[in-house]
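Quick one: the structure is below, questions incoming.
Note that this complex is displayed minus one protein chain, with the remaining chains in position.
For clarity, chains are labelled A, B, C, D, E and F in written order, and residue numbers in each chain start from 1.
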Amino acid sequence: MSAIVAGILLLAGALFSIAAGVGLVRLPDVYIRMHAATKVGTLGSGLILAATAVHFAEASVVLRCVLIIVFLLMTAPIGAHMIGRAALRIGIVPWGIDREPPGDR
Amino acid sequence: MSSFAANLVLAAAWAMLFGAFTPLTIVSGFVVGYGVLWLLQPLVGRRSSYFLRVWYWLKLVVLFLYELLLSSIEVLWEVVTPSHISRPAIIDMPLDVKSDAGILLVTNLISLTPGTLSIDVSEDRRTLRLHAMFAEDPEAVRRQLKSGMEKWVIDAVEGT
Amino acid sequence: MTATGFLEASTTLGFVAVFIAVGLAVYRLARGPSLPDRVVALDLMTVAIVAFCGLAAIRTGEAAFLDVALVLALVGFLATVALARFAERQQLRREEEAGK
Amino acid sequence: MTDEPNAAPAAPGLAGLLPVALSAVLFAGFLALVPQVADGGAIRLAWDWVPTLGIALSFLVDGLSLTFALLISGIGALVFLYSWAYLGRKPEFGRYTLFLTGFMLSMLGLVLADNLIALFVFWELTTITSYLLIGFNHEQADARRAALQALFVTGAGALAMLAGFILLGFTAGSFELSVILAQGEALRAHALYLPILILILAGTFTKSAQFPFHFWLPNAMAAPTPVSAFLHSATMVKAGVYLMARLHPALSGTEIWMWSLTIFGAITAVFASVVALRQTDLKQALAYTTLMALGTLTLFLGQESGYAMTAFATFLIVHSLYKAALFLVVGNIDYATGTRDARILGGLARTMPVTAFAAALAAMSMAGLPPFLGFIGKELKYAGALAVASEPLVVAGAILIASALMLAVAGVVAIRPFWLPPGGAFPRQPRPAPWPMLTGPVILALLGATFGIYPDTLERALVAPTVAALLGSAEEAKPLVLWAGVNLPLILSVATIVLGVTIYAFKLRLRAALARAEAALPSFDAGWDRFLKGLNRVAVWQTRVIQPGVLRFYIFVTFVTVLIGAAGTMLARGALPALPSLSTVTWDGLALSLLIVAGAAIAAVTGSRIAAMAALGVVGIAVAMIFIVFGAPDVAITQLLVETLVVVLVAVALLRLPALDPPGTRDRRPRDAVLAGAVGLTVTLTLLAVIERPLDRSLTDYFETASWVEAFGRNIVNVILVDFRALDTFGEIAVVVIAALSAYALLRTTDKRRPE
Amino acid sequence: MSWLLATPLALPFLTGVVAFLLRGRPAGRWISVAGNVALLAAAGLLMARVLQSGVIAGQMGGWPAPFGITLVADYLSAVMVVITAITALAVAVYALSDIGARAEKLGYHALFNFLIGGVTGAFLTGDLFNLYVWFEVMLISSFGLLVLGGRREQIDGGVKYVTLNLISTILFLSGIGLLYGMTGTLNMADLAGRVAAHENQGLITVVAMLFMIAFGVKAAVFPLFFWLPASYHTPAFSVSAVFAGLLTKVGVYALIRLFTLVFTGDTGFTHHILLWVAGLTMVTGVLGAAAQTDIRKILSFHIVSQIGYMIMGLALYTPFAVAGAVFYLVHHIIVKANLFLIAGVADRVAGSTALARIGGLYKSAPLLAVLFLIPAFSLAGFPPLSGFWAKYVLVAAALEVQGWIIAAVALLVGLLTIYSMTKIWAEAFWKAHPDGRDPTLAQLDPGVRRRLLLPVGALAALTLVIGFYPEPFVTFAKDAAAQLLDPTAYVVAVLGDPS
Amino acid sequence: MEALLAVTIGVLVAGAVYLMLARNVLRFIFGLVLISNAANLVIFTAGRLTPGEPPLIPEGADAPVGTVANALPQALVLTAIVIGFGLFAFALVLMFRAYTSLGTLQSDEMRVAEPRDDGL
Partner (left out) sequence: MNSVILRAGTRYLAPLLLLFSVYMLLRGHNEPGGGFIGGLIGATGFVLYAIACGTAEARRALRVLPQNIAVTGLGIALLAGLAAALFGDALFTGQWLFLGATETEKGLPLSTVLVFDIGVYLVVFGAVLTLVFAMEEEI
């Protein structure tokens, strides 16, 4: 049973991971690509770690997996914020906006 | 969060790391945690207790996970469809949340949830600038975030 | 297909997915065009390695690999932060120089 | 160009007389040994020095060495006395005395040494001390040049000679001269005889200033006059002659020995006496006559006959006596007038009668007039020349020309300045020399006369024993007589005098002609300058080529060396690997490899710093993944952490650094790419060859068993780090600390000038 | 045993740590001197023990060889440690007056002592990877010392020094990896046997070449020496003295160690190449020196040239020749370090090390002149100074095996060495000072003068001792060579008796 | 698998050498990072690859169960990584300082210690 749950989680994780990668390549500008990397990438990895937790089903491993996911959720958005802020300050105009971004000072 | 509480939390985290709540790990965790807190005194300010907000926390976590899944599927859709349907915008949103924890949570959650990505908080901590993917109506986005994510966070972290 | 077989296949697929993600990130890294683009790519790679560690743990049954993931999850974003800051500061410097 | 002797004649401190006493005592000591040696009783003393290398401080007193020792210590005493008055009030007199004493002692060591290597040590000590003495007037560029020239030329010869000594020692099985000299037959028959001979002659010819190595000697006249008197009469330049004489029993008797010594000696003698006549500086004139004497002595040493050896021994002594006397005389003239220019000097007999007297005696000895010892010497020279093995007439002719020229030069040096009217104004009002400066010339000149009249003493005491040392038996020595009846030598002597006087009479015209002739000939002295210039040019050229100051070149050469070293050896030693099997390749491994390749490629070609850095990050991450895949979590964690810190540091550093390529340029370097590819391929091939055979895992097996049981750790890698190989780890953290301290110091250090 | 071996290694680190924590205080500098006195004592004890009982080995951590790390001292190691201690003490005293307060505050004494620790570690270790570690300790300390002060030429020289040495480091590390992959061991005594037993001797030779190149860079041989003349004239005089004396010698030591102990299976190839390297190193180095006009630059190129002699001894690979190399090594460290120290004094009193800008030292600083002449003429190989015996043994060893050309090269290079040494002498000492100054030692503060001249005098005295009384040193070198060429004793001391 | 890594290392080295030969010393630094990785991989590969099993001794056992990866090269690589980091950090700071005091990163222009007209 746990193997099947883990497997499904893995598949979902795999799907989102690929989506994150494709998004990074396909999406039109850095801001939107960040949406892909940050959200989808984190979710993909989180799901795979969830699968790991399910697979091992040991307290120590589960705890570690939870910690990893928490850490990821804590750090990934901070990273994204830093990148986005830099992009804005560099003056990268978001795709689909015809004017100077408001952040450009 | 009082220093003592913080210390307890760290001790617990320590024990979790070792995967066993034995007296040895708790005590050693407390000692290590004490050391860490001592080292980081300038960083850790004084805060009120927060044990009562467990419920709000749970709610926050569940809602958040749901939103994360939702947003990912949204992006997934954007990725797999041949054309880009997004209408992005940079939006400034006033912030009511005040504490570090609150700001961190709000911005992180906004980043991880559908269509929005925190980009910066102004120096006076009053405004959050974010990138929204589907922002035909910026005002709607603002409203939605304020009543959703920010409210949940305030409930969980800063509520009375 | 047995449950373990299914898990194994999913693990393999997981690996493939991670590699594809990393590969695509490398593409973005090489292409740019902007500095933040490259940083995003690196950031995604970090996150992908975390997944990779989880997969490695599943495949070998060895929880030790989770320690790698743990470290990376905590520390990996530091590189992103540093690079992002670089991008931003560089811009500031350029403006300073232009202003002079 | 004069020595600037003491301004006032007042006697300086008495301490300056210590070396006089020392050399006098030594002289007396040696004199006391004369009877024993004359009776054929050589004295040998030996102390161990470097027994492991067969080197002993052993000394031999026989006729040859005793003759030299007497000349050295005797003339030394007189020169020290002279110097005391001549230079004693100069501040540098202390050093001067020290060096000169050192020189004298080294010279004594040289002639007395019975061990080749010990002899060499003394030989080089004379080189060093003479270097310091020739450079006495060190603030003058000429003196420095002359000192270097002497050092370099004689040093070069000495080094060749050292090789010759070593070979000689190996061949003879000992460095002891007594042993070597007893093996003449065997040595001459040995395959190494020729190289040994050439190498040793290189040393003696340079030291004794044989043509074409003669040019340093006249320049060495930059030394103060007493130094010249000492070095160029009896001592340093005669060291080469001494050594040829010393080794005569071992090495002589072959065609090559005979011809090389005869030819070089003859050429040197004639050449030098011709050039001597041309000189207007009295000291220079004497210097060239010294060359003539050295050539003559060398010529005789090429022979085997008793006449030649007797001539050698006699002329050796004759020359030492009159040459030292004349140098000192010139010193007095210089002291008196401030010049040594023969064209100006004249009429000094009145002001300095004693010097004039000594000069006259010495000059007559030099000119070979009876009844001076010089006459006997010249007679013997002719006798010796006529007794040479082949071409006696040519040799005699050479000696005739040389002797006649010598006579003319003697006139220039000793007659003209004293007895003829001056040719111009002197730099200063002539003044008489003080007594210590007269003692030497007078005694030496008188000795020349005394031995001329009573040659037997000299014959028995020194000449015969010297010949004995050369030929093995005192019986071979020919008698020294003033009147041997009318014979061919006497006729030649008369011819010499006639020719000499004629030359003297026409010397001005001859001088001009010689000057023209010399100008037409290549100058060896100018050759020295060309040599130095050439050396410098080669050195600079080489430095430009191999040390151009361009880092890129250095790195390129280093990698080329790596490539040649590794790939070349691989080909030369047949170490190429077989085609590897790729059957164990896993797809994840392949993916990671591709990732690394992509990262490396991007890093290598990109012009964007951030792309390069990110590419490095990719490589780092991929490598970490390899560590994960192959079971190395500790390494993977470390790798990732380090990678992160690398990015952080570079990101900080880049903030102040400029773009990789200057605007408008791109980094494309096909040549470098080829080299890089070749190096990479070599690494691959080597590694493939290494992994062809299975690994011996015994170390790891031990660690695996001992890790928990004996070292109480379950993480074997960590146990290795902190226990099994803790010393590595200690060194490693030391590296980290030091790197941090160094980098910190570098950043905090001064001189923060920003670029323009 | 373990103590005797580890003390010379541990002491400098301890000294460095204490000196750093006390930096900026007077005690910090004297700790360095005291630590080096203790180091000299420890080195002396070690030497006494080695002389008494031959090769000694100590297993660090108590783990038996080849599993743990073994420290070994044979004659060569012991004498290198002693000579290191001597040089270090001399430089430590000299540095008291040479190094400024700023550099001290930034940790000069710590860096210096760590460097010495790296050097002694390299000499004492019996483990190849551990050797790498000590090399790195040495290298990184030298980086720091080289650029301490931060003058522009220091930075420039530092860039070249650092880049080229890093390449060598990587080569060394890779070589270790490859050798481990072939033999499964890192212990050098163990390697000796396993390398000989390896099936693919050609491959062993390839790896041997990698080591030769890696150490060749460290030793500054042709054509890998660029970093040395590019940088050695730039740092503080104490620093360049200790570099000149010790650093390249560690490379030479490593070459000698590996090419007498481990890589001896293909000497016809490897040592023949070494012989070419030796000759070319001598010639290019000495010609490089001839082109220079600054004392320190001349001396730097001479280091290169002199390294050639040591390599020549190794390359000839006879007991006599290796003895020559050992003797040369010892002699050269003393002499070269001393010459750099003297250059420092000359710079102090005459104002520069550029020959065109100084002069007059012979007249006004005769003591310095004497102190210069001793090492200078020793370096040039004049008897009876130490350098003569060094050259003598090597030339004799070459002639013994009919190495005519290399002997000729050695002699010729000796001649050109004379040329450069007399160039310094003539320009800095004999020539009048171009500014008409009379540079005297008396112009130095008496304390400063003592601290500068005491080490110089001591090293010069040592040169004289070796020169006038060479017998024990020659005997020692011969015994050391015998040990090197028959490593049985070494292997047994490390691995135990196989029987 | 070792063979594949051997090839990969070769490429890595080639890239590194190409970078190190560049005019800009910053590229040398990049090359240094690459070649350090390559050297570490050489050690790791020469110690042979064992997929999966880290050299850990499970609770209750006295020695690793089954074949585990070769621990010794791992320890060596770890040491080498840390040392490499130290060297890299210094080199980076040096190049940084080189730029601030010499005003260039182009090695051809770094001619202070060995000036162009030296000794000529």
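Just a few scattered comments:
The rule we apply is simple: a residue touches a chain if its C-beta (ideal position, glycine included) is under 8 Å from a C-beta of that chain, and two chains touch if they have at least 3 such contacts.
Every value quoted in this text rests on a predicted model; they were computed, and no experiment measured them.
For the chain that does not appear, the touching partners among the shown chains are A, B, C, D, E, F. Those residues of subunit D that touch the chain absent from the view are 633-634, 637-638, 641-642, 644-645, 648-649, 652-653, 655-656, 711-715, 718-719, 721-723, 726-727, 729-730, 733-734, 736-737, 739-741, 743-744, 747-748. On the side of subunit A, the interface with the absent chain consists of residues 71, 74-75, 78, 81-82, 85, using the contact rule stated above. Of the residues in subunit C, those that touch the hidden partner chain are 64, 67-68, 70-71, 74-75, 78, 81-82, 85, 89.
What we mean here is this: only the chains that are shown with their structure count from here on.
Comparing the CA-atom centres of all chains against that of subunit D, the greatest distance is found for B. Between A-B and D-F, more C-beta contact pairs are found at D-F.
Located most centrally within the structure is E, per distance between chain CA means and the overall CA mean.
Inter-chain centre distance (subunit C to subunit F, centres taken as mean C-alpha positions): 22 Å. Centres computed as Cα averages put subunit C at a distance of 69 Å from subunit D. For subunit C, the set of residues touching two or more other chains reads 22-23, 35, 39, 41, 56, 60, 62, 64-65, 67, 76, 85, 87. With touch defined as above, subunit B holds no residue shared between interfaces to two or more other chains.
Across the assembly, chains come into contact as A-B, A-C, C-D, C-F, D-E, D-F, E-F.
Looking at the complex, you find that subunit B touches subunit A at residues 16-20, 68-69, 71-72, 75-76, 78-80, 84, 86-90, 92, 104, 107-115, 117-120, 129, 131, 133.
Contact residues on subunit E toward subunit D in their complex (touch as defined above): 13, 20, 60-61, 63, 66-69, 102-103, 106-107, 110-111, 114, 117-118, 121, 125, 127, 129-130, 133-134, 136-137, 140-141, 143-145, 147-152, 159-160, 163-164, 167, 171, 174, 178, 181-186, 194, 199-203, 205-210, 212-213, 216-217, 223-224, 226-227, 229-230, 266, 269, 284, 287-292, 362-363, 366, 377, 382-384, 388-389, 392-393, 395-396, 399-400, 407-408, 411-412, 414-416, 418-419, 422, 426, 429-432, 470-471, 474-475, 478. For subunit F in complex with subunit C, the residues that touch the partner chain are 52-54, 56.
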